[in-house]
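What you see is the complex with one protein chain gone and the rest in place.
Labels run A, B and C following the written order; every chain starts at residue 1.
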Amino acid sequence: MEERAIALLHCPDKQGIITEVTGFITKNHGNIVYLDQYVDTIEKHLFMRLEWELESFLIRREDILNEMNSLFAEKYAMDVSVYFSDERPRMAIFVSRMSHCLYDLLARYRAGEWEVDIPCIISNHEDMRDVADQFGIPYYVWKISPDKSNREEVEKAEMDLMKKERISFIVLARYMQIISDDLIARYPHHIINIHHSFLPAFIGAKPYHQAYERGVKIIGATSHYVTNELDAGPIIEQDVVRISHKDTPDSLVLKGRDLEKIVLSRAVTKHIERKILTYKNKTVIFN
Amino acid sequence: MEERAIALLHCPDKQGIITEVTGFITKNHGNIVYLDQYVDTIEKHLFMRLEWELESFLIRREDILNEMNSLFAEKYAMDVSVYFSDERPRMAIFVSRMSHCLYDLLARYRAGEWEVDIPCIISNHEDMRDVADQFGIPYYVWKISPDKSNREEVEKAEMDLMKKERISFIVLARYMQIISDDLIARYPHHIINIHHSFLPAFIGAKPYHQAYERGVKIIGATSHYVTNELDAGPIIEQDVVRISHKDTPDSLVLKGRDLEKIVLSRAVTKHIERKILTYKNKTVIFN
Amino acid sequence: MEERAIALLHCPDKQGIITEVTGFITKNHGNIVYLDQYVDTIEKHLFMRLEWELESFLIRREDILNEMNSLFAEKYAMDVSVYFSDERPRMAIFVSRMSHCLYDLLARYRAGEWEVDIPCIISNHEDMRDVADQFGIPYYVWKISPDKSNREEVEKAEMDLMKKERISFIVLARYMQIISDDLIARYPHHIINIHHSFLPAFIGAKPYHQAYERGVKIIGATSHYVTNELDAGPIIEQDVVRISHKDTPDSLVLKGRDLEKIVLSRAVTKHIERKILTYKNKTVIFN
Partner (left out) sequence: MEERAIALLHCPDKQGIITEVTGFITKNHGNIVYLDQYVDTIEKHLFMRLEWELESFLIRREDILNEMNSLFAEKYAMDVSVYFSDERPRMAIFVSRMSHCLYDLLARYRAGEWEVDIPCIISNHEDMRDVADQFGIPYYVWKISPDKSNREEVEKAEMDLMKKERISFIVLARYMQIISDDLIARYPHHIINIHHSFLPAFIGAKPYHQAYERGVKIIGATSHYVTNELDAGPIIEQDVVRISHKDTPDSLVLKGRDLEKIVLSRAVTKHIERKILTYKNKTVIFN
């Protein structure tokens, strides 16, 4: 596989930006293998994803971001990120007591479906240690005391681990604790959560019981980036399944599990492939 | 088509009820052609729908409900309704300014898809008169004055019409006015509304704009019986369609129209077929 | 609404084409309001759709296609089509005896959902004349004699009508006759059919009965461009609905109707918006 650069960029829309950006890459002998752009005609904002081969590219990879910023950042009020295909993101998994999302993530990882490293799994319970052991991934438990008095200490330890392991993004695989504002601030739009409802319906605790009480005919699951407001971050992916009056809260939990794991893993896939841009609490998802 | 009786009944679950009810029909020479029952194991409540041919049935049709009530109502705290296949329900349509649901209802009616009569269409605007004329259905307009001072008078006129036309149930085909408590009380769980969101998400006005603002990846529509609480009645049917960041409020409105008309018509079909039981603000829908 | 030009083009993929094409428009003072392109990395083929405002555009609209052809056609082996936003396509509907697709098309037309004219409806039966009359659209019936001896004559008459009415594309709204090769040749990838199955399953007659016999758990509908091979042309849109063992061929027909009309109308929408490119018996559908 050829080494490639990936640029994600967005800015207020103006004539000629696409021509100029693609021209910059072509002129420097980059072979563009992926180009997708989208103009939000309401916000008048342009979003773009480019991928090009680096073999004959005249600019050194460590200079690409600077070069693009100096050319476009100020001129177009453009936000640019640059990634490289040979840099595997490092993903931390947070989990509590349920195994279905964790298994789904690890099975894909083991099958080589993702270009990602998973250096650690973090939990507030011992329950999932066996699963981590099955896959040979270090498992860290920090229990939150009932009075939550050790919370700060735990978060400090978690953040030290994230730093030590050079974690690029975090996946909450049905992790039943609130994430601290500090951790969110360190990983802005880089913490992916799965909420077991079709958001914004049934925010908060026990969504399947809420769905049962309301008598809905369809349930859903939602993966989103974590922000400071509960279950209100940018939505990455949703899916649904039809239910009926015959379903109980227990059967909803079972049906929902399949949704949760698939919807979470789809979001993780898009994140790993650097195909998500966030803007004004929404996501732009490239194909 | 053989003349048939349809019984919808529900009661606290007890051993032997199914045996006893089916026995009653068989013993009186009724040929059961449809039997579906469902036990809600959480509420411990039994729901049942029966359909049998009347040709050789020993009980006169005007006595069936009384007979079943005298046998079962007190003994089992059973709620019984009896309908007959040759009694076409009479449906009134309320509409405001949008034609998509109205056309869908009338096209099915004209195609003979439903065993129903539609003696009138009611509106607060003139806009849909042409459509009513196309199908030769009387169209009544009562405009609500800006200060809503004539509201009571309008409702009185509407109720008189419902009475005169012996309306059995009402369909709100994107009718943008609040239904009065009096009308709801006269048609308990017999007024079907279509709400253009996946309830309980986006209750109230402009749900597509709310969906756009929230950045959801799927939108829905919900048909439900009208109760005194806004958009909170028993849900009959829901469906959804996938959207993307490329959708604008306008494109959501267009995509949503197809959902709305299909989801409303599915609910109307079930209602006409007497396949819906309501219990504790939920529906049991028989196949 | 500003007058706009729309270009649909495709060619073998090469570096710099996007830059060059967008450059051509920008240089001539065209304001690009829509740009979407897609590279098929397997076929190494580029597909592109552009829309730009004509107000200040330096090239006269009657010269645009020539200009683009002279610049790109030979150089890039590019296929170019140019349309204008103020040219409403003229659509002919062919129908047999079922009204659901016809009503869905006409209701959208009447509601102003489409920028299209419908000068005529053609049938081999009288059944749908009432519906055409409801909407005030001329209805032409040519009956095919049982021995099909008048077939050539009928086709001749139909083609004369198409010509006289300057028909741009044809929609088969459950039209149960084979379309002649001549008509197909005159409207290559401009005749849209709805097949009532999830193609390529259940090609040919009575697909719902075939689906019932096979015991599938989901049924579908497929809209596609008509080619000389039965039910084998480029697929535009498909959708499905879940069924169960409780469904009969009759209930499948009813459930399928809703699919058919929605799937057909979605295809017509995309065609009218000039958002479909065909290549090697497949479609590229722009958003």
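Things worth noting here:
Keep this in mind: a residue touches a chain if its C-beta (ideal position, glycine included) is under 8 Å from a C-beta of that chain, and two chains touch if they have at least 3 such contacts.
These numbers were taken from a predicted model, which means no experiment stands behind them.
When the full complex is taken into account, the listed residue touching the unshown chain is A:Arg110, out of A:Arg61, A:Arg90, A:Arg110 or A:Lys206. Between the chain not shown and the residues C:Trp52, C:Tyr109, C:Phe169 or C:Phe202, the one that touches is C:Phe202. Contact with the chain that does not appear here is found for just one residue of A:Phe84, A:Phe135 or A:Tyr279, A:Phe135. Only one residue from C:Phe24, C:Tyr38 or C:Phe72 touches the chain missing from this view: C:Tyr38.
Residues 15-16, 18-19, 22-23, 26, 31-35, 37, 39, 41, 242 of subunit B touch the missing chain (whole complex, contact as defined above). Residues of subunit C that touch the chain left out of the display are 38, 40-42, 198-202, 214-218, 220, 234-240, 244-246, 248-249, 281-285. One chain of the complex is left out; on subunit A, the residues touching it are 98-100, 103-104, 107-108, 110-111, 113, 134-135, 244, 246, 254, 258, 262, 265, 287.
Throughout what follows, only the chains that are shown with their structure count from here on.
Most remote chain with respect to subunit A, judged by CA-atom centres, is B.
Both copies, subunit A and subunit C, contribute mostly matching positions to the interface they share, with over half of the numbers common to the two. Inter-chain spacing, taken between the CA centroids of subunit B and subunit C, is 36 Å. Computed centre separation for the pair subunit A/subunit C is 38 angstrom, with centres defined by C-alpha atoms.
Across the assembly, subunit C contributes no residue that touches 2 or more other chains.
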